[in-house]
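For this depiction, one protein chain was excluded, whereas all remaining protein chains were kept in their positions.
Chain lettering (A, B and C) follows the sequence in which the chains are written, and residue indices restart at 1 in each chain.
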Amino acid sequence: MSKQIEEELEVGFRAVYRIDKILHSGSSPFQTVDIVDLAPFGRTLLIDGMIQSSQVDEFVYHESLVHPAMLLHPTGVKTVYIGGGGEGSTAREVLRHPSVTKCVMVDIDADVVSFCKMHLPENAHAFADPRLDLVIADAKGQLEAAPDGSFDLIIMDLDDPLEGGPCYQLYTKEFYATAKAKLAPDGILVTQSGQAGIKQHKSVFTPIYRTLCTVFPQVVGYTQAVYSFCDEWGWNIAFNTPREGGMMMSVAEVDARIAQRLPGSELKFLDGVSFQGLPALSKLHRANMAAEERVLSTASGTFLFMHSQGLCVAEANAASANGGADVAAKRVG
Amino acid sequence: MSKQIEEELEVGFRAVYRIDKILHSGSSPFQTVDIVDLAPFGRTLLIDGMIQSSQVDEFVYHESLVHPAMLLHPTGVKTVYIGGGGEGSTAREVLRHPSVTKCVMVDIDADVVSFCKMHLPENAHAFADPRLDLVIADAKGQLEAAPDGSFDLIIMDLDDPLEGGPCYQLYTKEFYATAKAKLAPDGILVTQSGQAGIKQHKSVFTPIYRTLCTVFPQVVGYTQAVYSFCDEWGWNIAFNTPREGGMMMSVAEVDARIAQRLPGSELKFLDGVSFQGLPALSKLHRANMAAEERVLSTASGTFLFMHSQGLCVAEANAASANGGADVAAKRVG
Amino acid sequence: MSKQIEEELEVGFRAVYRIDKILHSGSSPFQTVDIVDLAPFGRTLLIDGMIQSSQVDEFVYHESLVHPAMLLHPTGVKTVYIGGGGEGSTAREVLRHPSVTKCVMVDIDADVVSFCKMHLPENAHAFADPRLDLVIADAKGQLEAAPDGSFDLIIMDLDDPLEGGPCYQLYTKEFYATAKAKLAPDGILVTQSGQAGIKQHKSVFTPIYRTLCTVFPQVVGYTQAVYSFCDEWGWNIAFNTPREGGMMMSVAEVDARIAQRLPGSELKFLDGVSFQGLPALSKLHRANMAAEERVLSTASGTFLFMHSQGLCVAEANAASANGGADVAAKRVG
Partner (left out) sequence: MSKQIEEELEVGFRAVYRIDKILHSGSSPFQTVDIVDLAPFGRTLLIDGMIQSSQVDEFVYHESLVHPAMLLHPTGVKTVYIGGGGEGSTAREVLRHPSVTKCVMVDIDADVVSFCKMHLPENAHAFADPRLDLVIADAKGQLEAAPDGSFDLIIMDLDDPLEGGPCYQLYTKEFYATAKAKLAPDGILVTQSGQAGIKQHKSVFTPIYRTLCTVFPQVVGYTQAVYSFCDEWGWNIAFNTPREGGMMMSVAEVDARIAQRLPGSELKFLDGVSFQGLPALSKLHRANMAAEERVLSTASGTFLFMHSQGLCVAEANAASANGGADVAAKRVG
């Protein structure tokens, strides 16, 4: 006999993971929270039944979420706002950077924070870091209340924007407009953007990309395979001030910045070489990003379709000077 | 009720796919062969119960297997040897290149070839191409019998080298030595190399890499996520004559060569941008490749351990001139 | 890897059977038909994805469906009408009785009949029996067209009466009134009656029982565990002329009648001893049968609720003279 977790990855496609140990299984006022040891993945956090993080490869997810933006920032990031990320791993990666003077982490669920503190020892150091300002609150309201221009980097690390779901309001153009105002002039916003493999990237990855394009002058989508998610995962990075070359940075430059900005810190996944893979999207991905018209908005609570001649035109620069998946979004009219 | 296929991805981790239609289900003298429509993946070929190819993303696998080597070749590939690939998709990608004058495809299983001809219409054109020389035979013996130096490119597209399994003998250093002799001086060998994600890349990907290093002066491992395989997949490419920069090629150069060598042909996954992701392996991958000592050999029928000071020294050039996952294997002593 | 069939037995309870061989898998104009070898059960017929019969224990089901009525009949059954049963096994059991002069079997699906003839050799003899009159037609219409009083025994062997489903109309009081008219004065009707275990017997078993009570003067429900159905199964037997003791018959009497009516035939499950178990329902079953008010009717196409003071009053005789699960239904008013 075995206890297992079954996850419906899509209709007609399920993954079944053997549970070796249940450390915590319960509900907060907001969601169900499980911390379990799964046979293939090790210690795993599930929120509302979906795998958030697993011991085997959470470092792939979190290094990919955090460090590209922090390395791309022109001068080095000092002030960071994390929406979500109650698990502590996102903050852990942020706080590797000595340049960071303040990291505000806002998660609505005190229980997730507290269970993760208890069961995920690798984040203990981050939770104890004096630069961390952990706030239990709604991440949207908290950001709205912040002074304009106060953050170098905003990292949104929430569940996908399901229609009618609790996180949807933090993926809308209205929210991104607010977020943009809270960024310093050369600030950056990066958001997790859901499944991004060859089949599923049109679910939320391309709509989030398009939505950010309506607000920011430059947006780049990037992806990385995450084994425990059974797919490539996607993020979108938005620049308040366009950066020449978008997300492109040579191997040497990436390694130099890592040496400079993360002295003494040892990343496990990311360096100059692996960085090249992040924006290296397929022809199909880039065509779908360019063609995507749906913009997430508070107006209807659902996806809006918006013609590309409308507010924003995105051009896929397949053969830009530096190659890569740099897409320039230009405001039109 | 539903009919399903259950695949044990690893102990304690199963995938379950709903079967929408069974087109063929039977056995050849060599293996079980199923062609089924699976809910998430479309038309799918399974050999001995393992998914080989699915409609949803076989183009990702086959474009990644075939075109990098064909684009990296200095002058353009004329003569090709395919070991395995009875499904026809590998040949299909090869034959997109007008430069190809002859493609010998050797698969031991006439039934797989015939079922795929019947049920995979996208390969019909390839099977009918006069340049294709389809031989039903053992791919090892057939290659041994070929004249030395007769191929520009050898593509090995077989199941993983399981100990005691039928394909093991086509992954050994002895076999690779034979294959090398059949290559033209600037010839290239590329082989599928199994699962290559953050957890599984040491199963066969790194041993194959190491084994090729004992024979060829330059070997590069590369990977690409394949959704229907539930992991990143890996290939190893071996150069008979070392190429400066290894597998590195700029976006512009890749796109130029595609335009030149595949005029009028439309790839769906690969171009200059996505090409950059192939050699962009993680720090962990590259450390494990460098540390790998196991060499597959006919001697014991099992993995041999061979110290890196022995026949071959592989240096991981993490920050080579052109960046990327170029690894130079140098013969020592 | 394995191909499997997954059956949802109830919400949150699934059975998964390994497929060892697929003999036939397709659709008729009416339903999907699969004949597969399943690891635990052997050769199995599934209709619309539900297990109908398995080699391991179809004899338990079919002996329980057919022989009780045939043994309870006062003088021995000569004319039989089978509604459904296209598989041939019901007819097989009927035709063991030399007393049978004519067995009309009416199934709407020629394909089921033909696939079963092809793959279920144990029924070949029955299909070839000259006493069998196999009619491909709607079992309801065919029975309506028969002369009144023409059958000693009517056996209804169809799928459960799901609301809106194709078989519902053959479980209604209107249909049973028709069937009653087609019975000889001492004729008997027996119908399969769905899951009948401690949890599920109120789904269709008790409503069918109650519905029959509105038409026939005496109805008895009986059950038997069927391993491949993962539950006890139920049947209801209705007597045109009440039989003293209902379904009760001593071990000796049952064995005597078997010897008499099935000379030379070897039943595998049923004899005097096992017969005692059929009407031996639990207290809970009998209380629910007595309390059941729902009557299946053509009027609404759904279950009708009918107060027990209405057309029919059923008394559960828990301690009747001969014991057992005999329930006498008396017309009131």
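Note that in this section a contact is a pair of C-beta atoms (placed from the backbone, for glycine too) under 8 Å apart; a residue touches a chain by one contact, two chains touch by 3 or more.
Just so you know, these numbers come straight off a predicted model, no measurement behind them.
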Please provide the labels of all shown chains that the missing chain touches.
-> A, C
Of C:Tyr17, C:Phe151, C:Phe205 or C:Trp235, which one is in contact with the hidden chain?
-> C:Tyr17
Residue numbers in chain C that touch the chain omitted from display | 2, 9-18, 20, 38-41, 56-57, 60, 197-200, 225, 227, 230-232, 250-252, 255, 267-284, 286, 318-320, 322-325
Extract the touching residues of chain A with respect to the undisplayed chain.
-> 1-8, 16, 19, 22, 25, 34, 46, 48-50
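We adopt the following convention: only the chains that are shown with their structure count from here on.
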Take each protein chain as a node, join two nodes whenever their chains touch, and name the resulting shape: line, ring, star, complete or other.
-> line
Identify the chain pair joined by the greatest number of C-beta pairs in contact.
-> A-B
Find the geometric centre of each of chain B and chain C from their Cα atoms only, then give the gap between the two centres in Å, rounded to an integer.
-> 58
So, in whole Å, the Cα centroid of chain A is separated from that of chain B by 33
Chain-centre distance (mean CA atoms) for chain A and chain C, in whole Å, is 59
Would you please write down the residue numbers of chain A that are in contact with two or more other chains?
-> none
